[in-house]
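With one protein chain withheld, the remaining protein chains of the complex are depicted in position.
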Amino acid sequence: MNWNWFYRMGSPKWFYYTTSRWLPWLGVMTLCLLVTGLVWGLAFAPEDAKQGNSFRIIYLHVPASLLALAGYFLMAAAGAIGLIWRMKLSFMVMKCAAPLGAVLTFLALFTGAIWGKPTWGSYWVWDARVTSMLILLFLYLGVLALQYAFQSQEVGNKASAILALIGTVNIPIIYKSVDWWFTLHQPSTIKFTEAPSMHPDMFQPLLVMILGFYCFYALALFMSVRVEILHRERKTAWVRDLVSQVAEERVGVNS
Amino acid sequence: MIFQFESLNQFVTMDGHGIYVWTAVIVSVLFLAVLVINPLLRQKDVKVEIAKDQLREKQRQVSNREKT
Partner (left out) sequence: MLINRRRGDVASPLIFFIIAATLIPLGVSPDPSVLSMIAPGIIWVMALLATLLSADRLFDADYNDGSLEQLLISSQLLVMPVLGKIAAHWLTTGLPLTLVSPLLGLLFSLPSEGYTAMMAGLAIGTGCLSLLAALGAALTVSLQKGGLLLTLIVMPLYIPVIIFGSATAQYSIDGLAWDVPLAILAAMLTIAIALCPIAIAGILRLTTIN
């Protein structure tokens, strides 16, 4: 099997130039999907029979939670690739995925809390999924804090990659035990009013939103990885050429 | 597909749930925007910094040549 593509993918320069071509398309696609999904979900999707209009928060809450969790696995996978193949690029991806995932987790918690007020009557409920999400936020914060605590970029990368991996091993255990804990303490007053299956009219905009969030995630991740590449590769010839080209263009326009 | 609300006013209030829905929407959009705008700004800063470094290096080379 030819592994050339794999090593080429690990080259920051290749990544930078390829994503330059993708970014405009990705940006337009993200914007279209998010605007369509949001307008569809907020204005055109039918009202939920039990929860009324407050259920429309689902169009933000579910995609954010999904991406927050998927983002953690992506971060851990990037860290593992970096540790095994010593690939610089994948450490950069890992580093950039951490704040992104943390913000998405926070958003999931925030929208969940707001959704909870009209539905359950309180902003915070110690429910299994809410608690798991909070723990996910802590895991993200741990990786972030560890990454920035080290003076040496390299050691910080390795340490936080290992922590991300330990987290991945633990996530199923944590989720299972939180689930178990919740069934043990479940107060009888709170019942989930979630229907087993969603009506297609409600589900289609959600699908659009989920797709939009995936595109958004890719967009935001690529953009911050590109900054990281420029910053770390500032001494290399190609970055210097790139910057001087841009500078010359600027000067040309100004004069 | 039909617009679910009778008036724009009703769309904003959403039968009393408007405040929750719209807070969630505004905060989410705000955070997502920050996630995109922040790397854009940083990219500009990094490029300017690298350009400045290069300029400084060039000047140093010129002054070195003048000395010798």
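Note that the chains take the letters A and B in the order they are written out, and that residue 1 is the start of every chain.
One rule holds in what follows: a residue touches a chain if its C-beta (ideal position, glycine included) is under 8 Å from a C-beta of that chain, and two chains touch if they have at least 3 such contacts.
Computed from a prediction, not measured in an experiment: that's the story for all the values here.
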Problem - Neighbouring shown chains of the undisplayed chain, as defined at the top - result: A
Completion exercise
Which of A:Pro12, A:Pro63, A:Pro118 or A:Gly167 touches the missing chain? It is A:Gly167
Practice task
Identify the residue among A:Val35, A:Ile84 or A:Val155 that touches the chain left out of the display.
Solution key: A:Val155
Practice task
Write down which of A:Trp25, A:Tyr123 or A:Trp181 is the residue touching the left-out chain.
Solution key: A:Trp181
Completion exercise
Filtering A:Leu139, A:Val208, A:Met223 or A:Val239 for touch with the omitted chain leaves A:Leu139
Handout entry: Touching residues (missing chain, whole complex) on chain A
Key = 83, 135, 138-139, 141-142, 145-146, 149-150, 152, 154-155, 158-159, 162-163, 166-167, 169-170, 173-174, 176-178, 180-181, 184
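Rule of thumb we're sticking to: only the chains that are shown with their structure count from here on.
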Problem - Euclidean distance of C-alpha centroids - chain A vs chain B, Å - result: 17
Fill in the blank from the handout: Listed in rising order, chain B residues that touch chain A in their complex are 1-5, 11, 14-18, 20-21, 23-25, 27-28, 31-32, 34-36, 38-40, 42-43, 46-47, 49-51, 53-54
Handout entry: chain A residues within the chain B interface of the complex
Key = 34, 38, 40, 42-47, 52-54, 56-57, 60-61, 64, 100, 103, 106-107, 110-111, 114-115, 117-118, 216, 219-220, 223-224, 226-227, 230-231, 234, 239-240, 243-244, 246-247
